[in-house]
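Omission of a single protein chain aside, the complex is shown with its protein chains in their original locations.
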Amino acid sequence: MNNFERFDLVKIITTFFVLLLTGFIVALLLLVVTHPAPGAIVQALMTEEIQFAIYLSLLTSITSTFLCIIVGVPAAYALARYDFWGKTLVNMIVDIPLALPPLVAGVGLLLFFGTTAFGDFLESIGLVFVFTPLGIIIAQFFVNLPFMLRIMRSTFEGINPRYEYVAQTLGCTPIQAICQVVLPMSVNGFFAGAVITWAKGIGEFGAALILAGATRMKTETLPISLFLNMSCGELEMAISAATILIAISVVSLYIFEKYGGSAKF
Amino acid sequence: MNNFERFDLVKIITTFFVLLLTGFIVALLLLVVTHPAPGAIVQALMTEEIQFAIYLSLLTSITSTFLCIIVGVPAAYALARYDFWGKTLVNMIVDIPLALPPLVAGVGLLLFFGTTAFGDFLESIGLVFVFTPLGIIIAQFFVNLPFMLRIMRSTFEGINPRYEYVAQTLGCTPIQAICQVVLPMSVNGFFAGAVITWAKGIGEFGAALILAGATRMKTETLPISLFLNMSCGELEMAISAATILIAISVVSLYIFEKYGGSAKF
Amino acid sequence: TSNAADTDVQTPAVTGASEKSLVVYCGAGLREPMEKIADAFKEKEGILIKYTYGGSAQLLSQIELLQEGDVYMPGARAYIESAAKKGFIDDSRDVVYHVLAIATKKGNPKDIRTLKDLTKEGVKVGIGEPEGNAVGKASKSVLTKNGLWEDIQDNIAVRSGTVNELLVYLNMDQVDAVIIWEDLLDTEKMDVVDIPVEEGFVKVVPVGKLTFSEQPDDAMKFVEFVASDDGKALYRECGFETYPSDKYENL
Amino acid sequence: MIQINNLSKDLGEFKLRDISLEVKEGEYLVIIGPTGAGKTILLETLAGIYPPDKGSITFDGNDITALPPRERNISMVYQDFMLFPHMNVEKNIGFGLKNKKASPDEIKKRVDEITKIFGINHLLHRYPCTLSGGEKQRAAICRAVLMDPVMLLLDEPLSALDSQTRDKLRIELKKFHGMFKTTIIHITHNYEEVFSLADRVALMNAGEILQVGSPDDLFERPASEFIARFVGIENIYGGTCVEDGTFSVQVSGVTIECDSSCIHKKDANPKLCIRSENITISKEPVAEKGLNTLPCEILDITDKGSFVKITADVGFILNSVMMKRSFLSEGLKSGDRAYACFESGSVHIFG
Partner (left out) sequence: MIQINNLSKDLGEFKLRDISLEVKEGEYLVIIGPTGAGKTILLETLAGIYPPDKGSITFDGNDITALPPRERNISMVYQDFMLFPHMNVEKNIGFGLKNKKASPDEIKKRVDEITKIFGINHLLHRYPCTLSGGEKQRAAICRAVLMDPVMLLLDEPLSALDSQTRDKLRIELKKFHGMFKTTIIHITHNYEEVFSLADRVALMNAGEILQVGSPDDLFERPASEFIARFVGIENIYGGTCVEDGTFSVQVSGVTIECDSSCIHKKDANPKLCIRSENITISKEPVAEKGLNTLPCEILDITDKGSFVKITADVGFILNSVMMKRSFLSEGLKSGDRAYACFESGSVHIFG
């Protein structure tokens, strides 16, 4: 039985690593969730501050996800379907925010909206991004767009363009073919992309911190609330925010893996 | 020419989104890179603080990438090759750090190493994670492991286990078959995974901030340096750190896309 | 749990036209009394106060970046002075004293009696970030004045962004002692080691009106209110020594 | 009648070159050719997916080169079905009518009719992923046919099916074409489909059409050596004519009688080919007019189940395919001496 014992050894060792890791992650999450005294989370949830943070987090993350969809879906379609000069480079550039530290993205956005003529112009028409919730939205948008884009790109790449051709011979215009055939067929990828973009948006901290600042009750999303409450020594409040964030991430990840776990992103 | 004009419309609109996005990203990066006065970056680079930050960033990110490899590669192998009870759940759990806001990960790590008996034990044998560079390493490890894991998992899944069977009939033990055949075959995925893990490690901020603190010249990596200098009004120094980080991300992303752009992660 | 160095914080581009409000940059260490003052002020004048808390230097860089807001109240007079020099402050009042003290874990297990004891081997000390907040700057001055700055370096486990975080670290057992403002001490959770006045370092905490304020009158009203007897009374409730005081007269 | 005139399209790595082709109304045209020949691209250009760079497509004299696909009334069915996975069979089949703004009642009626003809009426509420290959293919054909197209383009419609279903559907296609006389262009790699369906066959290679004709034209009388090899002719030789105006050629010194149509000049060097299936190996010589009977040595016999392939040396190497039964009854084996017989009409000379 030499062979099979030895084979099992590989299995045992590698599976051990998996379980170790799983245990570590579960332990961390449980530690956070069980840390506050029972009831303290509920109490924290009742405070105006946490309620504001939840409200602002939802508002900004939903808006930024929406923006990511509006920009990401057409862009992903173009990247999946058309060849144009410099496409490889463009493909790389649109992925940059993925590798860029969020803080750096924040600095870039701050300079873009705070110091350029274009930023001044936006300000003059009432679109102020620096130190406002609008800034949080744009920060989330910028940092998380590559998720939406990559997932949709690989979803569209997975859809044979011949579905569109067939739809066109059956009386569709190219745009109708996209709306009636391609989009319904990419609904899973779309859903997975939207969920992960939303979850990452809710958790976005670095870029939002720099661009929108950490102002209590103004630009205080859940992660900023966690950070602010840590700085002010309000551990219970901080951990309450963390607990909510954990719940959101776990649920989102579940949905993501269910609908698009195999999507590239 | 009705049709082709209309078709072009889709192409024009969607390509416009791509170019808009590309322009926006390039503009941001250029703004950051060109912001300091010429020579200011060189000057900043000569300061002991930035040099320390570069050194610490390299040290921690390389170490944490190494850790991610050690844990991630065997775990990915197990997840790719074996079926075991609860695998779907485990697969989801090991991906959680991907969706978890880094700040929350930081809080979890802080509780784990700071308040548990296990943490005390580690401390007693000299492994102190709270407020130390060791903490930065573990924070980077925790947050970025899923990248390594997902890329290697999909790489291994792409390698037919029959290569291993053939190697075994040709005289290899199972472990030799992995080392001589599977690992050399996954070198591209491995490289892509290591590079992106490293790049994300260098940029890691939230979790490190919470676990290791932002202590100048002690736990000051490049993103922490950016943050500290931003908060003390040393914009030139902050932007120097940002410039270095941009260079690192762009180069890493280039390597990543070249070797594993198509890998799922 | 926790740590978090340097609170960042930036500010409000004042909103809420329906309701009058002021944006106040405030040293994080002053949070407790300032919340009370905001309530009292709201009641009295009907003006909402929006605070941005953070380390004093950090707040200053935000003010510089943003060029907006109404009132600045850092943890020490030096910051107001440098702000005034840059032309951001046109009027200020002194309010209270910040007095440094050492806090140790309950029961003082490392037996810390003096500043010098902080340099004993194996003592983990938390201080404020010397370039970021008032408490850090003051701590550094005290330690330097007593010739301990070099010796203590190896014992410093963390330099925090705000003074409040030091309390969290102490409570979480991550440090043995911290140098903080006396007014923040909670004697139920920790032991206090006073730093003798002659060794010590007492800071006067001022409040100043920012030149960019678009409601200079309201801003000035708030500054006056903080420095008024009513304001100072609220400070005293929270354990502060108010300005002027005989105790620190000669400083 | 569809007329394609000098159609060219440059797609970067691939070019359609100067395609001219006429498809009569009601005709069943089959296109064959190696992979990458551009067969699919030609159909897609006909359907209007790719705008051609040059040339024109006319339908009954009207130029339709510039019309968008939806206005051409040409339907297309692909090898991999391309049923929309998010619609059930009924919605899939009715998709075209719905785009034409037909009323739901009419759509229902017409879908019902057509699916009854193809025997998939009971599947209307199923989703494509739950169908078998043959059912998918039928649904795809129904969807294309419901538009009453002036031309139906079928791109390897049977390739993805197992051989039994393929046979069944081929027969159905033939029946359908008999019933409705729709003009059909059908791409395939399968020669059975050519013989049982095609009125005419076109052979494409590298973006060009090389030969158009009846199945027998291509398979028995290929226009070039390339085509001969492509249609599976193994016996291809270079010959010489020793005398002017005779019906015979010499290959490696052996004289072969050709058909009366193959008159050659002396010293010409024609290439010729003979299908293996047209060659019989027998023990005894068969003397008959118009029959070449060459003495040979049997080199190799490959048992292919029902058939045997015999390699024989008649001075040059000749391959023959025979029914196993007929060959075995001769009792020949490798190394034996025998006779290779083939009609002079089986010798085809090209080039």
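Labels A, B, C and D are assigned to the chains in the order they are written; within every chain, residues are numbered from 1.
Keep this in mind: a contact is a pair of C-beta atoms (placed from the backbone, for glycine too) under 8 Å apart; a residue touches a chain by one contact, two chains touch by 3 or more.
All values reported here derive from a predicted model rather than from experimental measurement.
Colleague: Which listed residue (D:I64, D:A139 or D:M322) would be found touching the missing chain in the intact complex?
Modeller: Of all options in D:I64, D:A139 or D:M322, contact with the hidden chain holds for D:M322.
Colleague: Per the definition of touch given earlier, which of B:L45, B:L122 or B:M185 contacts the omitted chain?
Modeller: B:M185
Colleague: Among B:I62, B:L122 or B:C172, which residue is in touch with the absent chain?
Modeller: In the complete complex, the chain left out is touched by residue B:C172.
Colleague: Quickly run down the residues of chain D that touch the omitted chain.
Modeller: Those residues of chain D that touch the unshown chain are 191-192, 194-196, 215, 219, 275-278, 302-307, 321-326.
Colleague: Tell me, which residues in chain B touch the chain that this view leaves out?
Modeller: Counting only chain B, the missing chain is touched by 160, 162-163, 165-173, 176, 181, 184-185, 187.
The definition used in the following text is that only the chains that are shown with their structure count from here on.
Colleague: Which pair, A-D or B-C, has more C-beta contacts?
Modeller: Between the two chain pairs, B-C has more contacting C-beta pairs.
Colleague: Find the geometric centre of each of chain A and chain B from their Cα atoms only, then give the gap between the two centres in Å, rounded to an integer.
Modeller: Distance between chain centres, rounded to whole Å: 16 Å.
Colleague: Calculate how many whole Å lie between the centre of chain B and the centre of chain D, each centre taken as the average of the chain's C-alpha atoms.
Modeller: 55
Colleague: Roughly how far is chain B from chain C, going centre to centre by Cα mean, in whole Å?
Modeller: 37
Colleague: Among the residues of chain C, pick out those that touch two or more other chains and give their numbers.
Modeller: Residues 1-4, 7-8, 54, 65, 161 of chain C each touch two or more of the other chains.
Colleague: So which stretches of chain A touch two or more other chains?
Modeller: 35, 173, 210, 227, 230, 238-239
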